[in-house]
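Take a look at the structure set out below.
One protein chain omitted, others in place.
The letters A, B and C name the chains in turn, as written, and every chain counts its residues from 1.
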Amino acid sequence: MELTYLKSINQALHEEMRRDENVFILGEDVAELGGAFKATEGLLEAFGEARVIDTPISEALIVGAGVGAAVLGMRPVLEMQFGDFIACAFDQIVNMAATLRYRHGGKAACPLVIRAPSGAGIHGAIFHSQNPEAWFTRVPGLKVVAPATAYDAKGLLKSAIRDDDPVIYFEHKRLYRSIKEDLPEGDFTVPIGVAELRRAGDDLSLITYGGTMHQSLDAARIVEKEDGLSVEVLDLRTLLPLDREAIMATVRKTGKALIVHEDRLTGGIGGEIAAIIGDNCFEYLDGPVRRVGMLDTHNAFSAPMEEYILPNTNKIVDAIRSLAAY
Amino acid sequence: MELTYLKSINQALHEEMRRDENVFILGEDVAELGGAFKATEGLLEAFGEARVIDTPISEALIVGAGVGAAVLGMRPVLEMQFGDFIACAFDQIVNMAATLRYRHGGKAACPLVIRAPSGAGIHGAIFHSQNPEAWFTRVPGLKVVAPATAYDAKGLLKSAIRDDDPVIYFEHKRLYRSIKEDLPEGDFTVPIGVAELRRAGDDLSLITYGGTMHQSLDAARIVEKEDGLSVEVLDLRTLLPLDREAIMATVRKTGKALIVHEDRLTGGIGGEIAAIIGDNCFEYLDGPVRRVGMLDTHNAFSAPMEEYILPNTNKIVDAIRSLAAY
Amino acid sequence: MPEATSARSDGTRIEFELQLYYWMKLVRAFEERVSRLHRQNKIVGGVYSGAGQEALVTGVCATLREGDFISPLHRDLGVFLVRGVDPGRLMAQLMGKETGLSRGKDSFLHAGDLEHGIFGATSMLGSTLPVAVGAALKFQIKKEDNVAVAFFGEGASSRGDVHEAMNFAGVRKLPVLFVCENNRYAYSTPLEKQMAIEDVADRAPAYGFKGYVCSGNDLLAVLEVAERVVARVRGGEGPALIECKTYRYHGHSEHDAALYRDKDELIQWESRDPIPRFEFYLEKKGQDVRRIREEIDERVRKIVQDSVDYAEQSPLPAPDEAMDDLYATPIPNGTGNRGG
Partner (left out) sequence: MPEATSARSDGTRIEFELQLYYWMKLVRAFEERVSRLHRQNKIVGGVYSGAGQEALVTGVCATLREGDFISPLHRDLGVFLVRGVDPGRLMAQLMGKETGLSRGKDSFLHAGDLEHGIFGATSMLGSTLPVAVGAALKFQIKKEDNVAVAFFGEGASSRGDVHEAMNFAGVRKLPVLFVCENNRYAYSTPLEKQMAIEDVADRAPAYGFKGYVCSGNDLLAVLEVAERVVARVRGGEGPALIECKTYRYHGHSEHDAALYRDKDELIQWESRDPIPRFEFYLEKKGQDVRRIREEIDERVRKIVQDSVDYAEQSPLPAPDEAMDDLYATPIPNGTGNRGG
């Protein structure tokens, strides 16, 4: 039946907690309230307060405690009430969790998931709109995923929970209730590290993920209709590790690459992707590798400014046209 | 007279504290001990314990308190005992300090400096070798510098202290005592945001900063002698904002770009630089934009592994040769 | 609108008390109008009502001076009004207008007004306490007799930053006052899930200073302890913590129906409302409260309406202003992606 992005996350949590009794939930207001966004709704009733645990406002504790439980074989699913607050747990993630297996000489594992509701476009302003992914995609030992569809939201969350490494799971707040999908009955997963081609095309490769994936598809349809341009759209889905093969394959096919993300342009993962393309696809390129991202500022609150700084379908359309015309 | 990189930092602190009584030092073991590396040596004796302040082990407090003093007109110079511990103050830097002026509608400033001894090659292992700069170069509101010479170490620290915005100052531990320089008498500064051409050349542009700057110069000399290659070396010095003009100018001149940093390759600032080049210098490029950086792992302790993962002169020489031959 | 301090010096006690009453009424009226504007979609984003907590904000701020440093929490709209921030600019701030404190840059109370000694917080709870400690450090270094006041919720008290801030304040005997607004809930999380102690004030001795507990809904009680403690802190006796027991009438935010609380609890606390309680006191003092109330209601109604009119007539920021106010010392070449 039809599920929203949000409900599919909730369903994945229900199913995984039923499947594996080592899975438990730790976070702020996740139990009785069911989470600020209702992602953990019903879990307390279904699994009891031993496995669905409200914490005080202590992000470092949430992640650190997750690490302690994880090395002993539990599979904690940790919630940051807003992805922005992940900065308060930074050391626990990039030093404690990311290096755990390494500094134990391979004789330990840290199977935890950090769910981080992220993204802008909901008047969340500076501290409820951030896209923190690129702080983590540079840290070996972590895995980072960012689903753009309800199917991937469910399938990637299940893979993340079953994965034996720390996985940061960025769920886009704007997608929670704005997208619906018919999901297959029964258990399915989406593999970590594998991008998905959402649309085949010949003229240009549009590489994106998460919040801007749907805007990118819309833009591709518009330019097809209005300009007869055939745009290939690659949804990365996983940001660490990057699916380098898929990135190179599409660019080698079309000869032009446009990278789109809602994260800020400077320092966003688009730079790394552009570098990979520039190094590995040089002889295939018929034009410069271009990027569309949020302007280099903070997530301004007031509507005209928020509108101005964020990527949107029109900006993507313009970027496609100018690159295609190159 | 001849000054080491470390002494030039110490001298800059002495001179700035003498020049401006609003400058003060806050950090762990900075007073009586003079800092773990002796960078703040003599300041307690010269300026007293009201302006040279030892803190408990509280990185978030150090930065947060710096912010509070800074908005009231002080100019705190904050020390992270090792740059690696900057992760413990992450929220205070990227949220509290970086957005301060913005969220006050431009009616406040946050003139502070965070000194972060960073870098590998001294058997520091996972937690005393990190190069954290790229976590911050994606955050508007901050400025990030990374001097490679004793002259720049002094001049950039003075500029950072006089700057009205939060500046993160990465000083490379391996350079502390390994490089010396004759510094001019009297007051001088090095502007933030301006790269320096260390060596002119025609065949290839080598873009680097900090710890790998000297290895890059050595490599350039070697390939000149042994291969007759003329390599231009650009020392970025400031990482936020990047000197885009200087980067584009050298690449447009030579047509080939090799980016070198000690930071990890994936997610290092080299990706952003490669993206800028790929977008703005496409028609000038005679070969792919290449990068040399630390391998995508943690700073392993044991000598053979540390040697293996870090960039060095030989690896740079090889990269120059292969790109030049392209 | 006179500042607390001036009111203290040139007014008699009763004038001062009437001023306090006026402030509570103004804050309450402003709060309720803000909630209504949110329902009308004229204020978007998170709205956190402080209705019910006016007494503690008014009482503490009334004891402060110009030059003191205050970091309010996300519900402390009252701090802005009592400190004399123009209600119109405050309302414009909430509506994201150009004339607001942050010029539309951030929402609700994530904006400061340093001219009135108010520091703009981030969303990250507890993170402002180290900042207030830094302000106090400045006062100590410069030998100024100002104080820094950090308001924080009992929920924020669980953050590590709060610990680091209080510990250092204790070590340096800094002139900082920590004011805990204990309203029994952090969003949906009740006290017993937040801490294994009764009073947040019991944390103070662990940092070498004194903690005080008072009824945050009793303006006179707040005032009494605040005047005493602020004087000590200002006098160089080191930091202190005042915990005010209180309650928020609304949900955590206007989006929150607060189904996790039971009705009786709410009713009990509404019966402790600080405003009627203070009116009763004024009556005992022989004041014609009925007349005063009507007069002040009228005054307040007008001020709030004017602030709404001002805010609504104020322009929205220009789109590209999103690129302003990032740096105080301009940067050469700008950053990469500036749009336009």
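Here is the rule we use: contacts are C-beta pairs under 8 Å (C-beta built on N, C-alpha and C of every residue); 3 or more make two chains touch, one makes a residue touch a chain.
Owing to the predicted nature of the structure, the values given are computational and were not obtained by experimental measurement.
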*Left-out chain, listing which of the shown chains it touches*: A, B, C
_Contact residue for the chain not shown (choose from C:71, C:93 or C:158)_ = C:158
_Touch criterion as defined above, residue of C:170, C:251, C:274 or C:319 at the omitted chain_ = C:170
*Of A:5, A:24, A:82 or A:151, which sits in contact with the chain we cannot see?*
A:24
_Chain not shown: contacting residue from B:58, B:137 or B:159_ = B:58
*Full-complex contact with the absent chain, from C:66, C:144 or C:202*: C:202
*Please identify, in ascending order, the residues of chain B that touch the omitted chain?*
28-29, 32-33, 36, 54, 56-58, 60, 82, 84-85, 87-88, 123-128, 264-266, 293-298, 300-309
*Touching residues on chain C - with respect to the absent chain*: 158-164, 167-168, 170-171, 173, 192-197, 202-203, 205-209
_Could you pull out which residues of chain A are in touch with the chain that's been left out?_
24, 26, 50-51, 53, 55-56, 58, 60-61, 63-74, 76, 91-92, 95-96, 99-111, 140-141, 143, 163-165, 191-194, 240-245, 272, 276
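The rule is simple: only the chains that are shown with their structure count from here on.
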*If every chain is reduced to the average of its C-alpha atoms, which one ends up farthest from chain B?*
C
*Any idea how many Å lie between the Cα centroids of chain A and chain B?*
30
*asked:* Can you work out the whole-Å distance between the CA centroids of chain A and chain C?
replied: 36
_Show the residues in chain C shared as contacts by 2 or more other chains, in ascending order._
102, 105-106, 110, 122-124, 127, 160, 326, 335-336
*Which residues of chain A are in contact with two or more other chains?*
84, 87-88, 126-127, 264, 266, 296-298
